[in-house]
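Some chains have been omitted; the remaining ones sit where they do in the full complex.
Chain nomenclature is as follows: A and B, assigned in order of appearance, with residue numbering initiated at 1 for each chain independently.
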Amino acid sequence: MVEATEPQYNEYAIEEFLVRSEPYYRPVGDEMELFTAAYEQHIPVLLKGPTGCGKTRFVEYMAWKLGRPLTVAKDSTAQPLNEGEVRVPLVTIACHEDLTASDLVGRYLLDANGTRWIDGPMTRAVKTGAILYLDEVVEARKDTTVLIHPLTDHRRILPIEKTGSIVEADDRFLLCISYNPHYQSALKDLKHSTRQRFISVEFDYPPADVEAEIVQNESGCTSDQAEALAKLGEKVRNLREHGLQEGASTRLLIYAGRLMSQGIKPRRACQVAIVWTLTDEAELQRSVEEVVTSIFE
Amino acid sequence: MVEATEPQYNEYAIEEFLVRSEPYYRPVGDEMELFTAAYEQHIPVLLKGPTGCGKTRFVEYMAWKLGRPLTVAKDSTAQPLNEGEVRVPLVTIACHEDLTASDLVGRYLLDANGTRWIDGPMTRAVKTGAILYLDEVVEARKDTTVLIHPLTDHRRILPIEKTGSIVEADDRFLLCISYNPHYQSALKDLKHSTRQRFISVEFDYPPADVEAEIVQNESGCTSDQAEALAKLGEKVRNLREHGLQEGASTRLLIYAGRLMSQGIKPRRACQVAIVWTLTDEAELQRSVEEVVTSIFE
């Protein structure tokens, strides 16, 4: 066997995931004010928007931001531990149809002394006062969707049927969910009895100048390349009306920029990061490739 | 790791959930008399009505109310422990298709000394003499629906097959279920062999003046704002005939009021709390937005 280098991974509890440094986030409108008001008022938040438009980044930013001394409400219970220290944990759960209530709430494990209860990530978030972020909530099963009902009305409780107990949420707890309304799986839909427990904030891709700034910042490419990529993103998104299922996310533009900064030719970088990623159909690939060629001559 | 503040959540047994202070509830008709009569007569109650029209709040109110000395029947067994003390526990279960009979009735857990039986919330409610409230009962699986049959006839028993025993309900026990008949999932329906075990009380949204009172009371907005929001609720519900799946619940009006009281502009507050929450379709959003504009100029 080969002698392995020291393992370089860290392992820690889910509820200890903190956003430690300010994420790069450029607000587009009043989304920060809305989120802060909702947080102060204990109103759950639903974020709507297409793949990769920045919803997850926004939640991370707010988790970081809310850790700072708040100026909105004087008597908020959400005070930082120490001046300038980040303090709101962020528990993110990617929803899917095989995620069970037990995965979220907790389960019994067998121990030397019999069974022991292990809190799931949702229970941990509720107890710690985290922001609980359920990504792509429409993909969740009914039993997990229903779990959030008593957490989202005036009770703010999580009943744990398996232990026969009820947990009242920490005062700093907030539930936030995301959802892509333009998705093909329009069959699945949020039931109104769930939906009407949230206020809703709609997101879209950032304007070209903001996106160029983001791409340059995150990929290390030149500002010319970043601007060209932002322009490319905008044009490709318009192809959605010509059969393309989804436009290129900001992430793909960043990937292209990073390949360029690694020495790959711009058109080749765009081909593998954008053209071939967006679609398998030859004709649509040609359309996207034409846009690439028109920008990176 | 960041040093955490003392956890601020409470945890207690499901059957110890008591409604401790009088919930704000404005009766519309004789629903209190009907519920009290049913409670005295051990007749299970079915509440019908749209999302967010106040069914859950009504059950909470009755749980609080029935804890007080009853005046309806002198020889009722439902006497309060101490003068003026709340005393009817409320066990609420949100039904869904992944909720098993074991989740409700109980299960065996492995212990240092072998298996130990843990009562589920339904068994706890039956033993304690709670009001057991099954929310959205049509979403439940067959096995859970059938569980309630022997509880809802003259036997008032809960057979627990896994332990081979039968539990007779405490005299104060009452089963209450809710159901939204205008729901799209009209395929699912309560079987008559289940349905004909209940009396049924139909609910609708409260009249505008009552709703304004509720909104102001719960959101802290001004009375003008509350009245405008109640008017908005009424008008938006009329849009249901123009393609809107569900009207705005009282809860959404309260959310809007709370955002306003937090300093968000009324039209923006209505947009995120009502317009974007009610629908994803651009055209329907425009219709709702027009109603908002007509009220909050």
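One rule holds for everything that comes next: a contact is a pair of C-beta atoms (placed from the backbone, for glycine too) under 8 Å apart; a residue touches a chain by one contact, two chains touch by 3 or more.
The model shown is predicted, which means the values in this text are computed figures rather than measured ones.
What's in place is 2 chains of the same protein, and the file's complete complex has 6 copies in all.
Basically, only the chains that are shown with their structure count from here on.
In terms of their C-alpha centroids, the spacing between chain A and chain B amounts to 31 Å. Contact residues of chain A toward chain B in the complex are 12, 16, 18, 30, 33-34, 37-38, 40-41, 43, 46, 48, 72, 81, 85-87, 100-101, 108, 110, 113-115, 126-129, 141-143, 145-147, 149-150, 153, 157, 159, 161-172, 181, 192-193, 195-202. Of all residues in chain B, those touching chain A in their complex are 1-5, 7-17, 51-52, 56, 92-99, 103-104, 107, 109-113, 118-121, 124, 135-136, 139, 180, 245-246, 248-249, 251-252, 255, 258-259, 262-264, 268, 272-273, 276-278, 280.
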